[in-house]
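A quick write-up on the structure given underneath.
With one protein chain held back, the other chains of the complex are shown just where they sit.
Letters A and B name the chains as they come in the text, with residue numbers starting at 1 for each one.
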Amino acid sequence: MIELLILLAPLAALLINGIFGRLYIKNNAHYIAIAGVLVSLLVSLITFVRVMGGHTVDTVVYEWVLAGDIKIPFGILVDQLTAYMLVVVTFVSTMVHIYSIGYMHDDPGYWRFFTYLSIFTFSMLVLVLGNNFLMLFVGWELVGLSSYLLIGFWYEKKSAADANKKAFVVNRIGDFGFYVGLLLVLVTFRSLNYSDAFNHEAIVHVKEATFKVFGANLSLLDLMTFGLFCGAIGKSAQFPLHVWLPDAMEGPTPVSALIHAATMVTAGVYMVARCNPLFAEAHITSNIVVYIGMFTALLGATIGLTQFDLKRILAYSTVSQLGYMIMATGAGAYIAAIFHLFTHAFFKGLLFLGSGSVMHAMENDLDVRKMGGLKAKMPITRWTYLIGCMAISGAVPLMSGWFSKDEILAMTFASGHYFPWFVTAVVGGMTAFYMFRSYFLVFEGTPRDKHKFDHAHESPLTMTVPLILLSIPAIFAGLVFGLPLENGIIHKMLSHVVAGHGEGGHHLSHATTYGLMALSTVIGIIGIYIAYVFYVQKPDVLPAKTAKAAGPIYKLFYNKWYFDEIYQAFIINPLVMISKFLWKGFDANVIDFIVNAFGWVAKFLGSVLRHLQTGRIQTYIFSMVVGVILLLTIFYIG
Amino acid sequence: MTLQHYLALSAIIFGIGMTGVLVRRNLIVMFMSLELMLNAVNINLAAFSKYLHAMNGQVFIVFVMAVAAAEAAVGLALIITLFKNKETINADEVNFFKG
Partner (left out) sequence: MEQVIFYILAFVAIVSSLFMITRNSPVHSALWMLLTFFAVAGIFVQLDAEFVAAIQVLVYAGAILVLYLFVVMLLNPKSHGFIKVPFRYVIGVVASIIIVFQVLMTLKSSEVIGKLGWVTPQLAQELGNVKMFGKELFTTYLVPFEIASILLLIAMIGAIVLAKKD
């Protein structure tokens, strides 16, 4: 039961900081928070090693909910999938905690920030460690809450307050579907435990059940998984609910790194991978998942091509990478998806923290057009950022991203989804392009804003050390866990969780695999080369010219495909109009009229009946006598 | 003699007492009428006691009398207080409870 410590340590830190932070701990809050998360990290690593040796845990700590014959325990499940998630969450969280010491050092809400980080870590661990859907759901909502709190950390800023509201509301839409999915699981399997729901016999039993929806026969599993997937769409920022993630960059940069890049947004991928026995049998949903993932990857990448805000570029790249992972789960390549989740957490966390370091140096300005030449001033940040770019681009062999992304592409190809494979392969080129675009604009070339360049400086040790520590797994995670190809440590471990399906189903010959890898590597290198030509060789001419040539397409990408505007026009405005009508028309006139009418009736009756209240005893006695007479009469008649 | 005879007598006396309560204005006389109604009830109790071969009816009469005595004591004290304050014991003129 040592695993319980993983949960309890951040919880203790959160309680201590939450209760005593404001008055007593103040600027020492990081000691407690980091102590908590370090304990979690250490225990997680121990657990990981034990799981590697085949020691999995599935225990009930206590019976939590008892309703009739439905029992939902507070149980802990540590299997291979959980072990990976634990390492990712606690490791990135620790790095972000340390980084925040430097990044947040003079913020008035210092203690509050660390309390929120502890809340997040705790919530994410609940999500990952639970052995039933209810704990997953509780963790799911708790991470939503901490995300809300952290996006709106600088709540006095209107954009931050708007962004956290947006994130919350958009997530609610997805969570509604998730909730419906949970209820379907509950009524189908009479239990929310993973062990009951993922039971092979139970699934076979319900496999044939179908519903008629709009004339089409949908299987119960399709509906169930689609509901669950709606939750993933919201949490993992998939089309059409991706709009909240870029806005979430209003939060402090460490938060963007931890929550909105490395861990929380991957909860959807984790959930789908966790439910792989269900998704594997839901063919319609799986196809939807593939295409939504593909489209999201394309969407994120195209928008990322044109943005000038460094954090937004990274945010759209996150959207795009999440699209890859989701697509992989849809194609049945759950291991590849988790592998990419694993590597992505490191290099995307690294990139975000790097961007925070740049931001720190540039006096909180994020416009890449004003940067340039920073490699001279910030060598550590530059090198680690470059490592991150190389990893994410998938173009540099043996970097972590190269393994995982190519595996996703290969698996998509192998599962017969040729069109999505083609699109995402091209998107890989775009990814390489826009990531290196950001790198070249920020670190290479000549400084564009002299004043800011002069004041730029390398960040303090608390910020650079996490960068260095994160760059290590960003380089080697693929080599250590992914070799030999499609049969590395991660594959061997995770095959216990996704047994009998996924990658085992589709096998490519080695020649095809190498061919596909070479192809995507070449596409990536082309992307990098174009970025080099555009932004190092002729930075003043080519980008502007291309933008002009592309015209409307450029505009479409630059304005994020007008999603915010479309939602504003077709969803928000009509809703506001209906609400206004209901408020001013319906509520003020109809409801209020009814309420007032009750008042008037009571008042009128009172004004009539008060004459009965004469104050004379005999009147009262008389009415009593009349009552007796009536009763006797009724007695007679009856 | 049947039970009904006693019950009929009791009903008549009860009715007379009730009429007194309803139509008199003097609070003291109203109180007397109340005592009359209680007496009618006592006749009832005694009659049932006899015809059902039970003793508890008579015991109840004693309790009723105890309560009547208490009520008379407190009621008359109230009437005295009322008279002291309002110079009247006319039920028509006492309407503190008018709404």
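Remarks
Here is the rule we use: a residue touches a chain if its C-beta (ideal position, glycine included) is under 8 Å from a C-beta of that chain, and two chains touch if they have at least 3 such contacts.
Note that the structure is a prediction, hence the values are computed from the model and not measured.
Of the chains on view, those touched by the hidden chain across the whole complex are A, B. Touching the omitted chain from chain B are residues 1, 3-9, 11-20, 22-26, 28-29, 31-33, 35-36, 39, 42-43, 46-47, 49-56, 58-59, 61-63, 65-74, 76-81, 83, 88-92.
Annotation for chain A: contacts to the undisplayed chain at residues 618, 622, 625-626, 628-629, 632-633, 636.
We adopt the following convention: only the chains that are shown with their structure count from here on.
Of all residues in chain A, only 610, 612-618, 621-622, 625 touch chain B in the complex they form. Residues of chain B touching chain A in their complex: 18, 21-23, 30, 91-92, 94-99.
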